[in-house]
Structures are given as C-alpha cells and as structure tokens.
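Selected chains from the complex are presented in situ; the others are not included.
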Amino acid sequence: MLINCAAYQDGRKLADIKPEEISDYVGRPDCFVWVALFNPDPAELSQMQQEFGLHELAVEDARHGHQRPKIEEYGDSLFAVLHTVDAEGGDLEIGEVDVFVGPNYLLSVRSRTEHGFANVRARCEREPHLLRQGSGFVFYALMDAIVDRYFPVLDALEEKLEAVEALIFSGNSARSNIESLYQLKQKLMTLKHAAGPLLEASGKLHGGRVPQVCTGTQDYYRDVYDHLIRINQSIDSLRDMVTTAISVNLSLITLQENETTRRIAAYAALVAVPTMIAGVYGMNFKNMPELSWEFGYPLALSIMAVLDGVLFYRLRKAGWL
Amino acid sequence: MLINCAAYQDGRKLADIKPEEISDYVGRPDCFVWVALFNPDPAELSQMQQEFGLHELAVEDARHGHQRPKIEEYGDSLFAVLHTVDAEGGDLEIGEVDVFVGPNYLLSVRSRTEHGFANVRARCEREPHLLRQGSGFVFYALMDAIVDRYFPVLDALEEKLEAVEALIFSGNSARSNIESLYQLKQKLMTLKHAAGPLLEASGKLHGGRVPQVCTGTQDYYRDVYDHLIRINQSIDSLRDMVTTAISVNLSLITLQENETTRRIAAYAALVAVPTMIAGVYGMNFKNMPELSWEFGYPLALSIMAVLDGVLFYRLRKAGWL
Amino acid sequence: MLINCAAYQDGRKLADIKPEEISDYVGRPDCFVWVALFNPDPAELSQMQQEFGLHELAVEDARHGHQRPKIEEYGDSLFAVLHTVDAEGGDLEIGEVDVFVGPNYLLSVRSRTEHGFANVRARCEREPHLLRQGSGFVFYALMDAIVDRYFPVLDALEEKLEAVEALIFSGNSARSNIESLYQLKQKLMTLKHAAGPLLEASGKLHGGRVPQVCTGTQDYYRDVYDHLIRINQSIDSLRDMVTTAISVNLSLITLQENETTRRIAAYAALVAVPTMIAGVYGMNFKNMPELSWEFGYPLALSIMAVLDGVLFYRLRKAGWL
C-alpha cells in the first residue's frame, strides 16, 4: 500500500506525486523523492524497482522480508533493513522497515508493524534547513526514530527485572519468578537481534570512508551509533543481571528448602516427644509405680507439655520455628 | 559415480560430454564445464585431477573426506569443502560436498548425503542470463542451496527448544527434558561445526580482494555471507537459551523438591497427631477419668478428627497441600 | 547556574569575566577562558553556545543529559561526557559532567551531583607552569579528578565483598549474603557503565593521532588512561569474584542442608528407638515374662537410656550431632 509519495526541492515539499512520475523527478538533480510503502504487493515493489532503478538482490530481500538488520551498499545507493520493536501486551512484536536510499531518493517499505513514520516526515518538513541535506538526512531521521523506539522497550524490560528482583528477595512466587526471568532473557535476545546487527552496520556510516549519501551528515550518524552502543550495552548488562538473578534465585530456593526442612523437623519433634512418653506409660509392666499414683496421669501430661514448651522455646531461639 | 558432466557456452548447455573430453572443453576460453560426482572411487578422482589439472593437496582432501568446511585458493582456482546437514529422524546427518572451481570449470564431489543438486542445475539452465556469468555463479548457486538447507534444520531445533520449554514450565517429565536439552546442545554444536567455518571462509569472497572467479558475483556472495551470519547468530542465541534452560530447569527441580518435602510433611503431620493422641489414651494409668467416660472413645476420635481438620485447613492455606 | 567564569593568560588568571564578554576573550589568541556551569537552564546553555560557537548536536546532548560517557571531536574542539560516581549511604549516585574543550576555552556543565570541582581550579591556579599549557591541561585535570573519585567507590565495594565473604564462610545470614552479593553485582555494573566507555574514549587522547587540544599533554592523558585500565580491571575481577561467591554460597547452603538433615535424623533416632521399645512392652501378650519381673520397668527404661547413650556417642563421633 502506498502511504506517501512526494518530491522535495531545497528542503521544501514540491508536490505529492504519482508513482509513475517518480522517475521524472529522480532524474532532476536538484530534486529529491521520498516514498513510503506499507505491506506492498509484488507489483508495487516491481514498479518502484523500475522507477528508482533498484538492485535486484535488494528488492528480492524486501520482497521476502524477514531479513536480519543490515546496511548494504549497491553502487552509490544504500539498502538498509531495520527492525522495529514494539511491546504489545507483554510480547515483543518485531516489524521490519526496508529502506532504499539513493543520492536523490528514499524509499521505505514497512511491514509487520502498524506504527508508521508520519511524524518523521512531519518533523522533517517543519525543518527545511535540515531537510535540505537530502536523502542522507531523511535516512538518519528514520533510523533515529526507529532506534529511539528501542529505549522504552528496554526500560520496560529493566522495570520488569526490578519487579522480579523485588519478588525474588521477598521470597514470593518462586515458580513464576523463574518463568519471568526466562521470558526476560528471551525478550532481551529478541531486542539484541534487532539492535546488535544494526550497531555494527551503522558503524560504517560515520568516520573513515562512509557511503556517499551519508557524507554530509556523519555527525548525525555518530549520534545514532552512540544510541545503539548504549542500547547494546544495556542489553548485555541486563542479560548478565538476569543470569545472575537465576542463580541467585536457585540459591534462595535451596535456602528455603533448608528452612522448610528445619521447620518440619521442629514440628515433628513437638509431636514425637509426647508420643514417646505416652509409649512409655503404655507399657504393660506389672510393677510401674507411676501408674498407680493418683496424679500420675496429669503428671505425665504435664511432663509432655513442659518438654514441648522447652523444645518450642529452644527451637524458636535457634530460628527453626 | 558420475552424476552429470556437461559443457556450457554463453549460458546455455552445449552438450553432455564424456569425462575424457573434459580437457578439450576446458581448453576453450568461451566454454565452461560443470561436472558432478557422487561417492567417486579413487580412479574417477584421478581422472578428474588430470582432466582439470587439480592441485594434489586439494584432491587428497577430497579423497579422504571428513574435512572441516573451508575455502582455499590454489592459484586462480578455488577448493571448497561444504557440509550438508539433514535432519533424519531426529538425528543430524552431516554430508560433504567438495567443490573445485576454476575460471571455466566446476567440479562438485558429493559424499555421505543422498540429497543431490539436480535442482540447482535445473534452475541455472532455466536462467541463461545468470548462468552466463560462469563458474563463479554456479559455485554461488551451490553454496546458496547448501546454506538454505540449514534454515529448516535450525527451525526444527528452535521448535524443539520451544516444545521442551513448554514441558519445563508445565513441570512434566523433568528427566526427559534434561536429556532433550543436552541433545539440543549437541545438535547445535554439530550445526555450528558446519556453518561456523563457512562463515569465516565465505567472508573472503566479497569485499576487499576476492578470488578471481568470484569477482563478477560479489553481491551474490555477500548474500550468502549474510545468510550465514544470521544462521550463526541464531545458533549462538539458541545455545545460550539452552544453557539458560538447563539452569532454569535445575531451579524448577529444586523448587519441586521443596514442594514435595512440604507435601510429605503435611501428610505426615495428619497421621502423627492422631497417633500421639492415641498414644496418650493408650497409657495405663489407673486414674484416667476419660477412660471411664461413656463417650470417651468417640470423643477421642472426634478430637483426632477435629485436630486433623484444623491442620488440613491451615496446611492447605499455607500452600503445603 | 553559573559557578565560575574566568579568563587566563600565560598560566595566570586575568579576571573573572561576565558571560557576555566570553566571545571577546576567546577571540584573543594568547588567552584562555574557563567556565563552570551547574544545572544550567536552557537559556544559559544557548548563551554559551553562541559565545563559544559550540556545535548543535553537542549542546543538544548537554541539554538532555543522561548520555553515556564519551569523547567526541567536532572540528578542532572536543565534547566529553563524564560520569561522576558518589557512594551516598550505600547507593551509588551517578552525576554527569559535560565538557566542551576548544583551543582556548573549556566549559564544564555539571548536573546531578553536588560535588564540584573548585579544588581542581584552585590547584591549577597554584601551578601556573602547568596551567600555561591551556585548555588541554585543564581538561586533563578535570578528567583526572573525576576518575580519581572512582577509586574510593571501588575500594568500598571491595571491602563490602570482603565483609560478605567473611559472613559466607562463617555460615551466617545466608539470605542477606545473597542479597548483598546481588547488590554488589548491580553496583559494579553501574560503576562499569561510568568507567568502561571512558576507557575506550580516553585511549584516543594519547599515542597515534590525538585531537589537537591534547597534543602537548599526551603523557598526562596516558596517565588517566592507565588509571582507567586499572579501575576497569578491578571491576572485572570483582564481578568475577562476586559470581564465584554466589556459586560458592550455593554450595555452602546445600552443604548446610545436608548437615541439617543429618542433625534432624540423629535427634529423630534418639526419640524413635525408645518409642519402639516402649511399643514392644506395650504389647498385650498373655505370656510376657519381663512384664512380671520386679525390676522389669526400670530395666526397660535403662535399656532405652543405654541404647540412646550409645546412639548419641556414635552419632556425635560421625559428626551428625
């Protein structure tokens, strides 16, 4: 589906144009065309390929989707695969944005995410002095928007970890904690799959030799690169903390088992000692003087009670109860 | 066994030729010979060595088999060892395809796998504009076919992990889960042994200085390289998740032991308390008024029942039962 | 808030100047301006941007704060983000100091930390032969002061680890030990986030090509770099030891559980054996000679006592009691 198709000149929008006019505008050196597709059908992609003169392999990748994030050069144009990550009701939804960038065009192909980039276009159109820098700047703006969306996802995972930590140390719901930690690890991996390859790829867009379309905007790409480093470091830290939390959790469960065993043993003792005394006075010896005492029975009961009292006091003091 | 032996010119098949004619066709600059062997005997390999003028060490490797995946340059020709991976009834079967690539020939030697490459040849012959690029393209097509077969294997392992995860968290069949996780780890290692060395080797076929036979088809090799990166990252992620799953599983088993201990203790208490009371009324004191009460016995039984009732209620509330 | 704003010449302070005079002094080649801000409002930052001619992206970073530590070149000036770490009542407080360094100016923007750098300025003014080296030296002095504050934090964490270790091996308070180890790991990660990126960034300030403002003071930057290496190595070592301590702690808990089980079993035996004997003499057989013995009852009690004595002795010898 065609979302948007416009030509720009000198940082300002010339006009919304029809797809079949694209090649005309692309041919004008001072002009720049920005097209956005959403879940395009093969015919739309083929049309774009012809209008822009896109490389076969790149179009093939966009057609199949499910590529890993990457930025590839084809001659003087770039083909980028970016992943969007949205936290939908606890699950992480991975979307894909394929971007074709040439000296005077940018084509974005979005799929598997509802979340569009109208705000990026709006911001660019509000700032003609930046938009004037052409497709290199628009590509930066898109990447920046996608990368910025990783931060809230990461924050949510961090908060989730803190919530699970609190539960772990309060000793509650061990089973669901373990499951939560495992799910956290899975989500961190999902996020890593989106952000990791992009870090590596975006490193080539600033410093040293950079693709031609990025030359004027290197400082901006360094900024995105910087965000990606921060994201990747946070992911790695979180993964490390989750691993530590899993082993700490095991320690706590083992510890609790020890405490359970102690408590059970303490209660068992409180039952076993009277049982033993009762057993003794249940013996059938002819000659057991206590049995004939008037207050033998209450005495026996008292002995049981006193012994249990002493036991209870000592066990509580030892922390077993 | 000779599977196929044909000469091509300008992207189209000239003719099926006899092995002894190979050297004639290889000598013609505009021609290109494509031979496929399956489990060849030494004589066949020697003949090929002579017809193509292959390097001694490379032929030696092909003769022995069981090489690790690699791509080596011998002058202006390449020798590649590729591993096929097939999931046969739960086990991973590793096959080997040794490929000799020269400027105008390609010889593939397949062993230990039934799965041939007739479809690669068919596809190439259907697309003369691609086949025209010669042996470099055919080599790419072969590699691509082999690497593409890794994906379903990887998907199967991923599904297997998900199945085991579900079992782990449902608390069932702990023993077989452990065994499954261990087998998963082994299979991931097997797959890694096939895909890992190839990643490293194929990195040299695009970008920077590349072997001559690959010069026109670098973008294709980058595509294969990209697939291999994705496969290797997925393998590493899966291995990490399996390791995590093993330790999570240990936590869950320990947790369950704690629960088992609690449940047992709870039932033990339900038996021990009546036993103690019975013991008390089994004592032989002369003067035990309760014993003479008309309803002493049912009272005693009632006390037992009530105590057990209270216990049961409290233990259930505490989650021990 | 403007903390300080002064011009220097030839290593000595010329005068405290007003912010709006900055651009005059910066324009004088033999002069150097040093400004310190604390939690500046946007207007102050904008004024500084104009007076010094700072780069938009750098000012943007300073305005938002919460950047990761980094040192970036913008033309012939540097923009550095440094993190201060203060141990406040057990917690680590992360502050941020953003530094803009040009050939003849240095602007520091401090936020989220009360701890200022008046002593750095005082020391520099006391040593004109060093201050004469200009902004490069002042930047070094600031970095050095910040990095030096990491050491006591690290030492505190090291002492904390030693305290926890002592508790672990004395067998006390297992639960709080686990929590302490987990918190230690978190704090080490916080410290690493401050010191790690700075290590990498400061490596570019000495040796090989260095930014122009640092050229005369490379040996000093190597010194800071050296401190950062030491800090990072210590952090890594501590993290490794914490991980080891967690697993050692698990071993000790498991060991203690084993000892608990043994002790409980030992006491249970001391109760169960007399109970069994009492049970035997509670049987109702007509013909049980012992029952009629005059000293049958005391004998039975003695047997119980002797058996328990023997048991007690053996269990103690086996280390179960």
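For reference, chains read A, B and C in written order, and residue numbers begin at 1 within each chain.
Heads up, the rule we're going with is that a residue touches a chain if its C-beta (ideal position, glycine included) is under 8 Å from a C-beta of that chain, and two chains touch if they have at least 3 such contacts.
Since we're looking at a predicted model, the values are computed, not measured.
A.B. asks: Given 3 shown copies, how many make up the whole thing?
C.D. replies: If we count all chains in the complex, we get 5 identical copies.
Operating definition for what follows: only the chains that are shown with their structure count from here on.
A.B. asks: Going by CA means, which chain is nearest the middle of everything shown?
C.D. replies: Centre-most chain by C-alpha means: A.
A.B. asks: Starting from the Cα centroid of chain C, hunt down the chain whose centroid lies farthest away.
C.D. replies: B
A.B. asks: Please report how many Å separate the Cα centroid of chain A from that of chain B, as a whole number.
C.D. replies: Computed value for the inter-centroid distance: 25 Å.
A.B. asks: Between chain B and chain C, what's the gap in Å when you average each chain's C-alpha atoms?
C.D. replies: 41
A.B. asks: Two or more other chains in contact with one residue: find those residues in chain B.
C.D. replies: Residues 282 of chain B each touch two or more of the other chains.
A.B. asks: Tell me, which parts of chain C touch chain A in their complex?
C.D. replies: 55, 57, 67-68, 70, 72, 74, 174-175, 178-179, 181-182, 185-186, 189, 192-193, 196-197, 243, 246-247, 249-250, 253-254, 256-257, 260-261, 264, 267-268, 271-272, 274-275, 278-279, 281-284, 288, 290-297, 300-301, 304
A.B. asks: So in the complex, the part of chain A that touches chain C is made up of which residues?
C.D. replies: Touching chain C from chain A are residues 165, 169, 219-220, 222-223, 226, 229-230, 233, 237, 240-241, 244-245, 247-248, 250-252, 254-255, 257-258, 261-262, 265, 268-269, 272-273, 275-276, 279-280, 282-288.
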